[in-house]
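Every protein chain except one is present and positioned as in the full complex.
Note that the chains take the letters A and B in the order they are written out, and that residue 1 is the start of every chain.
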Amino acid sequence: MTRASRPRLPHPRVELRLAGSGGQGLILAGLILAEAAGVYDGREVAMVQSYGPEARGGASKAEIILSDEPIDYPLCANVDLFLAMNQEASDSYCWDLKPGAWIVVDKDLVNHPPSSRAVSLAFTTVAHEKLGKRMVANIVALGAISAMTGLVSKRALEKALLSHVPPGTADINRRALALGIKLGGAQAGKPPSAEDEEYDEESD
Amino acid sequence: MTVPSTQTVVYEWLRHDKKFPHVWCPGCGLGILLGALVRALAASGLTKDQVALVSGIGCAGRLPVYVDVGSIHTTHGRALTFATGIKLSKPELTVVVVMGDGDAMAIGGNHLIHAARRNLDLVAVVVNNRTFGMTGGQFSPTTPMGAKTTTALYGHIEPEFDIAAVCATAGAALVARSTVYHVDRLERLLLQALQKKGFSVVEVMSPCYTNFGRQNLMASHVVMMKQLKEQGIPVERWQKMSEIERRGSFPLGVLVDRDLPGYLDSYREVCKTAAKLRSEGKI
Partner (left out) sequence: MIKRQARLLQGNEAIVHGALAAGCNFFAGYPITPSSEIMELMSRELPVRGDVFIQMEDEIASLGACIGAGLAGRKAMTATSGPGFSLMQENFGYACMAETPVVVVNVMRAGPSTGMPTNVAQGDVQQARWGTHGDHPCIALCPSTVAECYELTVVAFNHAERFRTPVVLLSDEMVAHTREKVVLPHPEDVEVIDRRRPTVPPDWYVPYKTDGSLIPRLADLGEGYRYHVTGLTHDERGFPTRRLDEVQQFYTRLFAKISRQFHYLENVKDYYLDDCELLIIAYGCSARSARAAVRLGRERGLKVGLLQLLSLWPFPRRPVSEALNGKIAVLVPELNLGQLRREVLRVNDGRTAVIGLNKLDGTMITPEEILTRLRVIK
């Protein structure tokens, strides 16, 4: 993707934090987002993830910095987007949010969001009811935050998604992403684009 | 087996620019091993360029420097690790590793059992004089119980390792034992080890009069040699002996000889698989 056609960043340095419990797939979601922005949208990106025992069991998070300049400090200090997929993560990692930051939480797993501005979306329930798999809630959430913020292009996201999901699960993951984009697009107050409306499950 | 005259072999295989006499004490068995080793190398048909001789630290560690081959005197106990790197890098080289009992079984015990398990094509010669000779006669993992050493003044209280048995259990392809008294047998076993595919171990019982014999009231190195002569029983005879008869002696000869998949062959297969998977775009 050319520089001109990729989404503009609202600040020179945008910080994203995706948090949940080990096993919810937040690190994979972060990886897909980072690859989409870095490799396919062609901007600078740095990602740091939980490492060690907590990545498997306890609270787990991925932090991603997006910028058009080389990135110095690779950790979040002033978070622009915070996604929390459970209460523990929501409580633990909400202390360094930028005023006015996007805050997105899973409606069913986070009863007390860190702010009244938080957008609650039922990622897990939707994944379960519409796709029959709770496991893809991370991808639904990824689609939603991308659509809400417009930080990564949809095409880049799809490419990155397909290069990371296990064989045989491309279809369900694509549907999960589309579902998320629809959810998030609605929340952003923007109607989902025609392309999203007509998302074709049989496309390839 | 035709044995070339010792003089010819010595002239051919030992270094001419290395200062002799060697570092070993009078009565030491290492000189006998050195002779047997170069005769076995000569008899194996290898040229000097086809051999690398690796050693650790200790009296046995000083052996390679006298031999006119690629010789590497490494760190204490680690000779087998260096040899592993050399053999994997240059599989066509015959790599012989000379270690003492402390070197191979104490500080290097972990490397010895893993080398035996891995079954890389190396020849390990473990010279067992039952003591740390170079450092002054402290007890080693093969010092017999009750013996006096400079660190067991009141008698040694630990049981000893049977090096050959450890290697056999760990998976070596060939395990053999001789003494420096039974020098013909030693030479034959070394040759057999050189020709064996896989990890071969030759344990060589050797006297240390200076630092072991004297502390244990043995009259001279000749007495120690006589002891080796009496203690070493050919394995064929040993097998027919009773527990009581075996006491105080040990079997000589080939103790284990088995064909096992070698590491190098297996690794070549790994490379083929990896290259195939890459060409198919699967990795």
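Throughout what follows, a residue touches a chain if its C-beta (ideal position, glycine included) is under 8 Å from a C-beta of that chain, and two chains touch if they have at least 3 such contacts.
Owing to the predicted nature of the structure, the values given are computational and were not obtained by experimental measurement.
The chain we do not see here touches A, B in the full complex. Touching the chain that is not shown, out of B:V9, B:A40 or B:V69: B:V69 (per the contact rule at the top). Touch with the chain that is not drawn comes from one residue among A:M47, A:L97, A:V110 or A:I181, which is A:M47. Summarising the interface, chain A meets the missing chain with residues 31, 34-35, 38-39, 42-49, 51-53, 71-75, 77. Counting over the whole complex, chain B has residues 17-19, 48-50, 52, 54, 64-65, 68-76, 78, 80-90, 92-93, 110-111, 114, 267, 270-271, 273-275, 277-278, 283 touching the chain that is not drawn.
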